[in-house]
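Can you read through this structure? Questions will come right after.
The complex appears here without one of its protein chains, the remainder shown in place.
Presenting chain A:
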Amino acid sequence: MLVRVVAAITLCLLFWLAARRLSVVPGRGQGVAEMALSFVRVNIAQEILGDRAHKYVPMLTTIFFAVLAFNLTGVIPMLNIAGTSLIGIPILLALWVFVMYIGAGIKAHHGVGGFLKTNLFPPGVPWFLYILITPIEILQVFLFRPATLAIRLTANMIAGHLLLVLCFGATHFFFFEATGALKAIGFLSLAAGFAFTLFEMLVAALQAYIFALLAAVYIDLSTSKEH
């Protein structure tokens, strides 16, 4: 709980510092912030959504940086647990995405009926296949998409945390309780612990990217005319 507060305050502080003195010719801090923001805008929003992107850029940016900040607390010493490794925050973010893509779909297809028709009955399919396809699509749109968003993020963070605990727990065991030559293995597991810490930083960034990317993909799927 405290970890999340710390992460949220840090994130706000960083962006406040970056946005405090904006200038046309960006300094170092502003340059980094602009690079990160334009990564989300260009490589996630515009890549997937094309010219419909501008409406969803603020949401995708918030999601990307929130997930990144909460993920990175997992590898920061003294915090040591990712804010997203409890299911609460991922569920909240996934529900936000869920409401957004349903709402955007209803708006794009002028009403609930049009939205359901294009999403649950994809055109160009023989009618008897709808008996199979429509239940699957209902599950997809209303259950699997938000559920897998939340589960993917949480399970990744739990797995990463377990991996680090295993490495450093093994190191502790080999150094203090094992005897003789076994002590030497401790160096190996300690090195593995540091390697996996680096790996976790990669995973944290990757998961933030994937979460925002899939949010964009889901919005694109529910708003595109031809499905």
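Quick note on the criterion: contacts are C-beta pairs under 8 Å (C-beta built on N, C-alpha and C of every residue); 3 or more make two chains touch, one makes a residue touch a chain; residues count from 1.
Everything below uses one rule, namely that contacts and distances are computed from a predicted model.
S.K.: Suppose you had to identify the omitted chain by its UniProt name; would it be "DNA ligase (ATP)", "ATP synthase subunit c", "ABC transporter ATP-binding protein" or "Quinol oxidase polypeptide I"?
M.R.: This omitted chain is identified in its UniProt record as "ATP synthase subunit c".
S.K.: Looking at the full complex, which residue from A:T84, A:N156 or A:T171 touches the chain that isn't shown here?
M.R.: A:N156
S.K.: Pick out the residues on chain A that sit against the missing chain.
M.R.: Where chain A meets the chain not shown: residues 43, 47-48, 148, 151-152, 155-156, 158-159, 206, 209-210, 213-214, 217.
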